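All protein chains of the complex are present and in place, except for one that has been dropped.
So that you can tell them apart, the chains are marked A and B in the order they are listed, and the count of residues begins at 1 in each.
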Amino acid sequence: MTAQATDIATYNFAYLDEQTKRMIRRAILKGIAIPGYQVPFASREMPMPYGWGTGGVQVTASIIGPDDVLKVIDQGADDTTNAVSIRAFFKKVANVAVTTETAKATIIQTRHRIPEYPLTTGQVLVYQVPIPEPLRFLEPRETETRKMHALEEYGLMHVKLYEDIARHGRIATTYAYPVKVEGRYVMDPSPTPKFDNPKMHRSPALQLFGAGREKRIYALPPFTDVVSLDFEDHPFEVQTFDQPCALCAAENVYLDEVILDDHGGHMFVCSDTDHCEKRRAEGHRGHLAPETMEPAQ
Amino acid sequence: MYVAVKGGEAAIANAHALLADRRRGDRSVPALRLDQIVEQLALGVDRVMSEGSLYDRELAALAIVQARGDMIEAIFLVRAYRTTLPRFGYTKAIDTGAMLVERRVSATYKDLPGGQLLGPTFDYTHRLLDPELAAGGDVAEPLQRASEAEAMQRVSAILAREGLIEPDGDMPQDHVPGDITREPLEFPMARDIRLQALSRGDEGFLLALGYSTQRGYARNHPFVGEVRIGEVELELDVPELPFAVPLGSVRVTECQMVNQFKGSAKAPPQFTRGYGLVFGQSERKAMAMALCDRALRASEFGEDVVAAAQDEEFVISHSDNVQATGFVEHLKLPHYVDFQAELDLVRRMRAEHDARENAGKAEEKREAAE
């Protein structure tokens, strides 16, 4: 850049001004005080598009300190482009340490997954949320859904589940599966697969949810009861996979399907790339894994 | 052999290098300077300032170049910058009655104090492409009135003298004007908040909604009371000083739409108003905004809410093009985790369906055989 170019526009350290961070922290605290309740906040315009993680980025920017270690995942992976981009953003504006190792991170920002490695006390999981309102597709009006939450009128939510069973013989919701928090608020866990729902229940980590475009923040303090909605005779159940990860042989983890060729050849591998790499480093081998480890990149 | 996709970082850097290259284009063509854009693409600059909610021509021009002329991307750049700027305070409300008017037309009066002033308008141009512009020929100096610096009474004030138009909207004494860039939007909203949202709303969206009211979806019988474009003074109250401090001036377009109203249980027969105000010169946007504002006041006047343009939650939730483009375009981000979950479910349901079909066919065959 030329000298003339640099003084036309400058950005604050860590992008958000302190006033804004305090406002967002207040919203987070309110969210923690009322688990599962959607707190409106004055979401800022962020330098990435709405719908691309602006809510999560604002939450992370408001809580991150110089000693934090940040991990960013998208679809479970550290190396998807949007995760790379958000991680690079924080490296640039806040100069924080980053990692791909779940256990080493103090803050993990995620889109669509909860890491396989169990989270521990002191860690914060920040979810990027596109549509925070679990009732939105049943009732499009904000004014009405707010009332439904206030009066705990959640019958409609079960109508949707009833319809699934009547039509498909099972509850056909596979992701963004609604949960009830501490027996009070019905909450959207963001579009994580329902496979991850049980990980939210009584997690020792603090879970924060940021929806930038919809201007809502909500939270699950550590050890909060999170129960997936269901019927007594059609209990909630998670997806199971017929085979282990083709690279690290892990079972009971969420798998991505990868297409190998033009003839329908495919394989299933861990969606959580850090978990998969760690297992392979420990010597686990799936049936399609190379015999020797590739050199670390 | 499958190797997990790596190198996202390098790919992004390379993509952005290519973007920079395409933005610059043929190096033998001189690079655009910001002053060229400010001077010669002024209405584009105005739109970026208006929907970017930041009055700064040079930054808007920079955003336009950086966005390769993509207006919504440019608006986005400006918004993402403005949000980081500290606030010194809020200026006093501008007085458009004291505007230094360059253009002012009224459709309701043939002549009026100050007269009709066409100003720099596309109206009545013949929309014939002009090859001379391509050659970059000289342009003659325009003729202008000698005393341009004269305030003109607003048409709404003329109508108000007869008492046939609703007065300027009043807010309660202790009402502090909201700021949509600092507070979360909540529905239903006060009119000051709504007008702010409309003023930065997408021109195309408001144009289509305004048009829909004219075609009968919440018709409100509009007349252009007045459209005026010009410079208005900005003043800031400073606590230690006994007078307001002038900060300079901004160019704005204001539209006051006058709507016939037959009266209802809530209000007597009178003319009502729709209001539009935007940065820079954009009559189209200001007029569309005024139509939408009036439509959104339906419940104030006890009118039935029957059309999209009258539905506050619908209009305001979808008018912001930065939000809209982000969410529409986010569909290209990876969704393989959700998709995998759906794929699994569809496969299972399909297998069950096929099993039922086959069982049914086997049954038919058996019956036929018997």
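One rule holds for everything that comes next: contacts are C-beta pairs under 8 Å (C-beta built on N, C-alpha and C of every residue); 3 or more make two chains touch, one makes a residue touch a chain.
As a working rule, contacts and distances are computed from a predicted model.
S.K.: UniProt names the one chain left off this complex as which of "Phosphonate C-P lyase system protein PhnK", "NADH-quinone oxidoreductase subunit J", "Potassium-transporting ATPase ATP-binding subunit" or "SoxAX cytochrome complex subunit A"?
M.R.: "Phosphonate C-P lyase system protein PhnK"
S.K.: Which of these, A:92, A:167, A:266 or A:287, touches the one chain of the complex that we don't see?
M.R.: Going through A:92, A:167, A:266 or A:287 one by one, A:167 is the residue touching the chain not shown.
S.K.: May I ask you to list the residues on subunit B that touch the chain which is not drawn?
M.R.: 265-266
S.K.: Touching the absent chain: which residues on subunit A qualify?
M.R.: Its contact residues with the unshown chain are 147, 150-151, 153-156, 158-159, 162-163, 165-167, 230-234.
What we mean here is this: only the chains that are shown with their structure count from here on.
S.K.: Residue numbers of subunit B touching subunit A in their complex, please.
M.R.: Subunit B residues touching subunit A: 1-9, 11-12, 58-59, 62, 76, 79-84, 86, 181-188, 313, 317, 322-323, 325-330, 333-338, 340-345, 349, 352.
S.K.: Which residues of subunit A touch subunit B once you look at their complex with the stated criterion?
M.R.: 8-9, 11-12, 15-17, 19, 40-47, 49-52, 54, 74-76, 79-85, 88, 111-113, 130, 141-143, 168-169, 172, 174-176, 191-195, 213, 215, 239, 246-247, 254-258, 260, 267, 269, 271, 273, 276, 288, 290, 294, 297
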